[in-house]
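Note that one protein chain of the assembly has been removed; the remaining protein chains are unaltered in position.
Here the chain labels run A and B in written order, and each chain numbers its own residues starting at 1.
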Amino acid sequence: MTTITLAETPLLHAVLARADDALVHAHRLSEWVGHAPMLEEDLALGNVALDLLGQARSLYTYAAEVEGKGRTEDDLAYLRDAPSFRNLLLLEQPNGDFAQTIVRLFLHSAVLHPFWRTAMGSSDATLAAIAAKAEKEVAYHLRHSAEWLIRLGDGTEESHRRAQEALDRLWRFTGEMFAPEDADLVARGVLPDPASLRPEWDATVARVLAEATLDRPKDGWMQQGGRRGVHTEPLGHMLAVMQHLQRAYPGATW
Amino acid sequence: MYTQALNQKDSGPQGTQGLVEDPERLARFEARVAAEDKIEPNDWMPEAYRRTLTRQISQHAHSEIVGMLPEGNWITRAPSLRRKAALLAKVQDEGGHGLYLYAAAETLGTSREQLVEQLLSGKAKYSSIFNYPTLTWADIGAIGWLVDGAAIMNQIPLCRTSFGPYARAMIRICKEESFHQRQGYEIMLTLCRGTEQQKAMAQDALNRWWWPSLMMFGPPDAESSHTDQSMRWKIKRFTNDALRQQFVDATVPQGHYLGLTFPDPALRFNEETKHWEFGEIDWEEFRQVLAGNGPCNRERMEARRRAHDEGAWVREAALAHAAKRKARRAATPKLAAE
Partner (left out) sequence: MPEAHMPIWEVFIRARSGLAHRHAGSVHAPDAEMALQAARDTYTRRGEGLSIWVVPSSAITASDPQDKDSLFEPTADKIYRHPTFYEVPDEVGHM
């Protein structure tokens, strides 16, 4: 099957963006399974990855329904090329060390949790149902990553240094999480206004960083582009791996 | 889930052969085991029982952990989201099973840190099967179908093993594993109903995994030095050859249903015994793989060592933080009292 591009209405675009966020992040986390710092963490990261993969599948299925061309979740995940992916740049960043993985999960969960909680009241019944399930899952992801970040920040000298470096490295990708959503979708109560999630995110970050004895980096120039398909280099490699079989054997059933 | 009868000799400096146990206690112990009573961690047990079990359970745990690697190799390349979720859940289960088994082994007095150290230093063995590479997606199907299938044959009897913590871990493991083999067979079935290329992929995987799967049951009974005592102590409940035959009898018809050919020209059904007879296993290959000369031994151990070494600062940080918290808690009431 050749590469597909979709005619993205605002709703389709928004649903795809959340689906791509979940898939790309699940993919990164799944790379840890079998290689985590302790066995208990192989299981923990596996659970987070499975939650996100489940969210991705529900969202792709809904995106395919919104598009109305009879496509499947797999068509959307495996047959679009990098410029059609709508995920946040933060989530495609390589795992790096455990500190980078935890910081990435924490920074995103801290906004994803209020996002899904608000979306539980969405005027779109499907999104509201997906949100009701995702909200509980992400609450745990936030708890798990926050507790780890506190231990890394306020652990040893080395772990403190690594955690601070991870924050400094990934901070430039956080601005994109609050980029404006389609005004009409927000006005109709389909999706939350990203700016409205910011105060809670700021408070969560402030509380956890304080306990972790870590410094909040300065809000400098923010990297953006994920939502319009302008990505960082690692995404192309991730998709080359992820989509390998679907591309090598077009049309086969697996 | 992958246990394997490796039948190694004790290599400790104080080999158990020379150790003399109190005959009265030993007799009482053996009577309890014979009566199907369970032995619990604090109960008296012969040193050889403790040592054999520690070795067997920890090898079993190591096999689970190393076993995450060959299948983990395909998580990022799983060809559909449904397959990706199933494979991720399965590999994660294996980690969980390793965890249960380390915990069972620890009740015998060896810490997880020591057990892991034995694996990473090359002193402890793990199932030979994980030293084979996963080269195509069909290998994920073949592992689920054959390797998990062989493991289940080994493991179901272990749910009744005489040591309580091991038996309880095995019950949980067998329950959770029921989807693993079906997951693998479904992959094979889908490939065999697919394109010619996919079917060839499935056949190639069977060709490469069949013989190593038969080796998973361990050396033939005639060469198996530990079997008698392990059977008497109900650490083991069937012999290697009996389990191997049971596996072949169950698996061959499943393979024929897929329309695949087993890579064994000697394979034939014996109408009298009602068993599938099979050709000679290459035991030299088995010994070589166990001795470290399999295709992936080095890579598997390197991956485990890397994860362990790169995780050291994380574990240290967690312990350091716990110590800080404890110290702070200890200091708080004093402040309040001042």
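Here, contacts are C-beta pairs under 8 Å (C-beta built on N, C-alpha and C of every residue); 3 or more make two chains touch, one makes a residue touch a chain.
What you are looking at is a predicted structure, and each value in this text was computed from that prediction instead of being measured.
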If I consider the whole complex, including the chain that's not displayed, which of A:143, A:188, A:207 or A:237 touches that chain? A:143
Touching the absent chain when the full complex is considered, from A:47, A:118 or A:204: A:47
So which bits of chain B touch the chain we can't see? 40, 42-44, 92-93, 96, 99-100, 103, 106, 111-113, 116-117, 169, 172, 176, 312, 315-316, 318-319, 321-322, 325
List every residue of chain A that touches the chain not included in the displayed model. 38-40, 43-44, 47, 140, 143-144, 147, 151
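Heads up, the rule we're going with is that only the chains that are shown with their structure count from here on.
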In whole angstrom, the CA-centroid distance of chain A from chain B equals 35
The chain B residues in contact with chain A across the complex are 65, 68-69, 72, 75-77, 79-85, 88-89, 91-92, 95-96, 98-99, 102, 137, 187, 190-191, 193-195, 197-198, 303, 306-307, 310-318, 320-321, 324
Would you tell me which residues of chain A are touching chain B in their complex? 23, 27, 30-31, 33-43, 46-47, 49-50, 53-54, 56-57, 60, 73-74, 77-78, 97-98, 150-152, 154-156, 158-159, 162, 238, 241-242, 244-246, 249, 252-254
